[in-house]
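Heads up, one of the protein chains got dropped from this complex, but the rest are sitting where they should.
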Amino acid sequence: MDAHPEKHEHAHPTPGLYAKIGLVLFVLTALEVGLYEATYGETAGPLAEHLRPFFVPLLLMLSAAKFALVAMFYMHLKQDSRLFSGVFVFPIIIATVVIVSLIVLFAYHYSIA
Amino acid sequence: MATTVAGHPHAAPVAAHAEKTGLWSWITTVDHKRIGILYGVTAFVFFLIGGIEALLIRIQLGAPDNTFLSPELYNQLFTMHGTTMIFLAVMPLSAMFFNYLIPLMIGARDVAFPRLNAFSYWVFLIGGLFMNASFLFGAAPNQGWFGYANLTSRQYSPGLNVDFWTIGLQILGIASLAAAVNFFVTIVNLRCRGMTLMRMPMFVWMSFITQILLLLAFPVITVALILLMFDRAFGTTFFVPAAGGDPLLWQHLFWIFGHPEVYILILPAFGIVSEILPVFSRKPLFGYAAMVFSGAFIAFLGFGVWSHHMFAVHMGPFADAVFALGTMLIAIPTGVKIFNWLGTVWGGSLRLTTPMYFALGFIAMFIIGGLSGVMHSVAPHDLQQTDTYFIVAHFHYVLFGGSIFSLTAGAYYWFPKMFGRILDERLGKVHFWLMFVGFNLTFFPMHFLGLNGMPRRVYTYPAGLGFEFWNQVETAGSFVLAASFLVFLYNIFVRSKRTTAADPWDGATLEWSIPSPPQEWNFAELPTVHGRDPLWEAKRARGGSLPEPPRVSGAGIHLPNPSYWPLVTAIGASTVLIGIMVGFPWVSIAGGVVLFVGVYAWAFEPAH
Partner (left out) sequence: MTAHAHALEHETSTGLDSRKLAIWTFIGSECLFFATLISTYLVYKGKSVSGPTPAQILEIPLVTFGTALLLFSSLFVVLALYGAQQGRRGMLIGWLGATIFCGAFFVGMQVYEFTHFVHKGLTLKTNLFGSSFYTLTGFHGTHVTIGVIWLVTLFILALRGKLPPEKALNLEIAALYWHFVDVVWIVIFPVVYLMR
């Protein structure tokens, strides 16, 4: 069934905005790799020891930021109907619960084995 | 409130849309009503096959140390009985009702993607045939419907049995996922004017929640089956203990799917009963909003309790406690539903028709099943119950006493709409009592046997353990149950009577506002509703009843074209998977080519 053409949102992103987001994504990726190199790489200096406990949380935050940028701007969720965001976010929540539960269940399982 | 046909000048309809007849019209159909009937007939045949498998099991268990079935054949029969009943009977019977009713109840002409709908059916048919073809090779699945690793590894199951199962289920999963996307979009997007979400019939709500469960749960088993298929076909080590693999991972992944799956099996049944009770109590459903939210809550919670199937695997007290508590919590929204059904019936002007008998029977039987379920949730007590007949009793009470009773109620209720024939009332009641008595005789004693120690999945038991008497009762009961289905078949094929009444039951929802059976386009004009129970509202406004809706020519109504590409695509997709088991990689590649052609032809053929 065809819907009438999609209503145009106000403040439609411009190619310029898209390009800027692309640059930010590139920088975030560089930061991820840089963080890795600084903590575990061959070029890791004295800072590496201090970074280790923060490594996973920092990395996850960087990827989450990239994820959010692509979802909100490239996939248009920021401007589109909230329904699309709901249809995407709800499964992500369930997915996160599944991943975390399995990690916990198996970590626990092995620790008492 | 345009539930009647306003202003149509056609007296003698000129067929603008020719009535489609013949085999080819069924093969190329994209009409949700025809697809619904295809699902129903196919599922019913598989249900009878599953029933015969059960009877064979019951014959074997009717006496101690019996030699009617070999242990190997017994394993195949109980595996196929479970797999068939869940995936080839209850789910597609629900799909029959999703297909037939959802567009009608929301005032739409068809589902959002009619060809995708046809695709789902054909994939289901191929998957069901494929899995049952295993019997021809003497290699029917034999590892239990839950296929625990590492019994399912190549090492311990070298034959084709497990492959038929993994690939068959994978094929069926495609059908379910495609249908779930379709019905989700249909319910969100194709509701008629005025039908807000909180005005939808309860069956549509429960179906909607079921589609969400399907979308979230099936990918998990898809991956689990991939891991198993890869272990068996390509030598990966996911469930190989010697390589560090953990068979428990299978159990977790399977039950993360498996628990939502049981809600997938019961929520549509809840929906059906929620339609039938109000009509035959002449009262609206009690607590509509509570019914919606409790259904959603059950589904959501259902994702957090999967390891209650694993209390005996030593997950540790913390995990056990979390899952036990979650499981107990689910009893609350379930209880809300039961009280609301009772509240619907209470004070109503009851008409005890056959659908009403089955709906009331559903409530009683489901309560029993729910109670034993709550007993399982007490983890220490489950250590005694698990792997015994006590569990078998529980799930048959909820799946048969629950789902099947409800689906049967729905069959009697909607039969006149679907086929223009009404089933005989007296025979219907004979069916009910035979089924009720047979069902309880077969499954109630399993509670006793289970608590007295009879294990599940054993092909026989020795004499002298005290199991003989109840097993004999159960076997006798299973034949009474079988007789009830013979009565049902007799009713359908011999004693049903033509009816042209659009609204034989004084229904509340939109499907009763159109002819029986409906014309291909469903509604002459798409309706507008102003509240729940739109037909009761319309009848009240008119001071009684509505005139019979006329059959119209359908001129000017745009219908999707029939197509055979869904069938071709289904064959391609299934062949890709089947090729993993036989003739890899060439069969899979051939399947891929057919799939590619099917998808492109489908995408580029004009839909209208």
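Letters A and B name the chains as they come in the text, with residue numbers starting at 1 for each one.
To be clear about the criterion, a contact is a pair of C-beta atoms (placed from the backbone, for glycine too) under 8 Å apart; a residue touches a chain by one contact, two chains touch by 3 or more.
None of these values were measured; they are calculated from a predicted model.
Of B:35, B:85 or B:190, it is B:190 that touches the chain left out of the display. For the options B:144, B:219, B:453 or B:550, the residue in contact with the chain missing from this view is B:219. Check B:227, B:356 or B:454 against the missing chain and you find that the one touching it is B:227.
Here one chain is not drawn; of B:39, B:113 or B:286, the residue touching it is B:113. In the full complex, subunit A touches the hidden chain at residues 1-7, 15, 18-19, 21-22, 25-26, 29, 32-33, 35-36, 40, 55-56, 59-60, 62-63, 66-67, 70-71, 74-75, 81, 83-84, 87-88, 90-92, 94-96, 98-99, 102-103, 106. Residues of subunit B in contact with the chain left out of this view: 7, 109, 112-113, 177, 180-182, 184-185, 188-193, 195, 215-220, 222-224, 226-227, 230, 234-238, 242-246, 249, 253, 256, 525-526, 556-558, 600.
One rule holds for everything that comes next: only the chains that are shown with their structure count from here on.
By the touch criterion given at the top, residues 1, 3, 83, 91, 94, 97-98, 102, 105-106, 108-109, 112 of subunit A touch subunit B in their complex. Taken together, the subunit B residues at the contact with subunit A in this complex read 112, 188-190, 215-216, 220, 246, 248-249, 252, 256, 303-304, 307, 314-316, 318-319.
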